[in-house]
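Removed from the display is one protein chain of the complex; every other protein chain stays in position.
Chain lettering (A, B and C) follows the sequence in which the chains are written, and residue indices restart at 1 in each chain.
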């Protein structure tokens, strides 16, 4: 059934028990909205040298956007920036695949829980939900780096 | 054939040999245009008491609008204003009839050559051509009366 | 033409024979997701189109198409007659005193922007500029908010609005303080697309006219559903949109009082709207053409004309009665769903057939997705009325909205669907 391909148990678990939710100190903060549905997220990134020290967030949205932020936190915190970027880009590629990309082992190793979103990529209206926190993270990280350099 | 119902000989005659064309002194002058085709007319009315002493005009336009101005001149000059108005109103009624009004004897007596335009009333795009000078006459006459009263 | 089920216990009287009506709408036969029948409850966003409307447009294109107004050839004459004939039909449908008061636009949004722009460029006494005020309400569709925000920004006028009561109605308690001698225009929706609320026209029009302000009514959610009589409303302008009333996309309507259309300046410039043009200056055609620059939506007007014929053939009063009965039934059935909270009036009095709600803390996106899986199409989000969501402290709503072809069985399907949603996220 279509529905289960979107609402994987992993996603529902993250939705019900989100990781790292709440705003903590960071080097940069961004606010992103999804104009097509009104989902919103405020997200902060704290860097420690070239390591993602923390990603904290707060927002409102559907199970997909909430679970996606939780997965992001779990996946990226503690990673080297280069590795985190590679994960973000791979996730983006998966989500834009319109359901035509079957994650292989390498991708599964890289994305861990985030592969569960593969089914969401078939639903154009929901892809933006899944990407909301990831796009926010990308921008916040860029800002945080500029701040660090300026400091 | 449809064409002959529009281009009656009477109309073509008036077109080729227009009556009273040219601008002469008057009590009021108006300029009317037909925005759908660019036909233009400048028309003056001179009143003598309650008599239409002269209707002079100049303009450019198709055979229908030119012939119509010529017929107007022939028909209205010398008439009492009340009678001239009755003619104008009857002509208007005929032209707005969409070809559904068959002129009776009384109408033929009143409109004389102008009954020849009955066929034009079937062509919505051309009705305005036929009415251009008549609407101009109506407005110029109203202005001329105001001027007379003011004087 | 009453529903066979209408006599059954528990089902409301006044329903139309939806089985017969549905035969006119090809899309309603669609089957989704391996065998689920389409249950289309997204009519406030856009209605479906009966065959009669599609046929009228096809015949237009296959037999009569040409550009309008300027031609002496047969096709141009026929196209002009069909286009202007559609204007006659729409004028009759809204009881306009004159056909020349009916302007065809591309949608309701353009109609609303047209008025805002007219007033921004108008001479006194209509001119909106700094020192003057614009009044709207907190329940407007974005298309009746943003044009006024832009006008206020660009002219220095002040934008004010009526707030909402907890029941989802306009709070008119301070009407004399909101509509003042400085008010130039009061613009409000007749029926809210998110709350369903039917607003009290008379009270607002009376106060606005008392202070010499113009009134624009957004009838986008009203024109499809009940008799719309612009003379009875007493407003100065009324806007609505074709695609919500069985018509095609790409056409909207602005009705305006004749004297105003004469006095107010044009908005878009171009072909069709002029009297005479030289490089140095131009004069404009009389209304409605003055406000219809360029080739108009000819086929779409023909389609809208066929749509109002279709609706009138059934009877707008009967359509209103059907929707009222259905709304009453739906509100009662939705009350059975645990944790469901209606956003907007909770009874069928003075309301339209759009019902917004929240379901516990399940996000509307998720509600909509799971309903879709069962073939049930509802809309979720802020419905282009985000201030209403802010007002009620919710991120979004789920909205079910009905039309003449909606049956009580579809309401039942919705209620069953919501139970399934609850179980799914339970």
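Quick note on the criterion: a contact is a pair of C-beta atoms (placed from the backbone, for glycine too) under 8 Å apart; a residue touches a chain by one contact, two chains touch by 3 or more.
Bear in mind the structure is a predicted one, so any value in this text is a computation, not a measurement.
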For this session: Give me the visible chains that the unshown chain touches, in label order.
Result: A, B, C
For this session: Check the options C:157, C:172, C:214 or C:251 and report the residue that touches the missing chain.
Result: C:251
Exercise. Given the contact definition stated above, which residue among C:23, C:154 or C:206 touches the chain not shown here?
Worked result: C:154
Seminar exercise, completed: Against the hidden chain, chain A presents residues 33, 35-38, 123-126
Problem set entry | Touching residues (missing chain, whole complex) on chain C | 26-27, 30, 32-33, 38, 40, 42, 45-46, 48-49, 54, 57-58, 61-67, 70-76, 106-110, 112-113, 116, 121, 138, 141-147, 149-150, 154, 159, 161, 241, 243, 248-252, 266, 268-274, 276-279, 281-282, 293-300, 365, 368-369, 371-372, 376-381, 383-384, 386-387, 390
For this session: Would you write out the residues of chain B that touch the absent chain, in ascending order?
Result: 1-3, 6-7, 12, 36-40, 60-64, 66, 123, 126, 129
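Simple rule for what comes next: only the chains that are shown with their structure count from here on.
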For this session: Have a look at which chains touch which and call the overall pattern line, ring, star, complete or other.
Result: line
Seminar exercise, completed: Per the C-alpha means, the centres of chain A and chain C lie apart by a whole-Å value of 38
Seminar exercise, completed: Chain-centre distance (mean CA atoms) for chain B and chain C, in whole Å, is 46
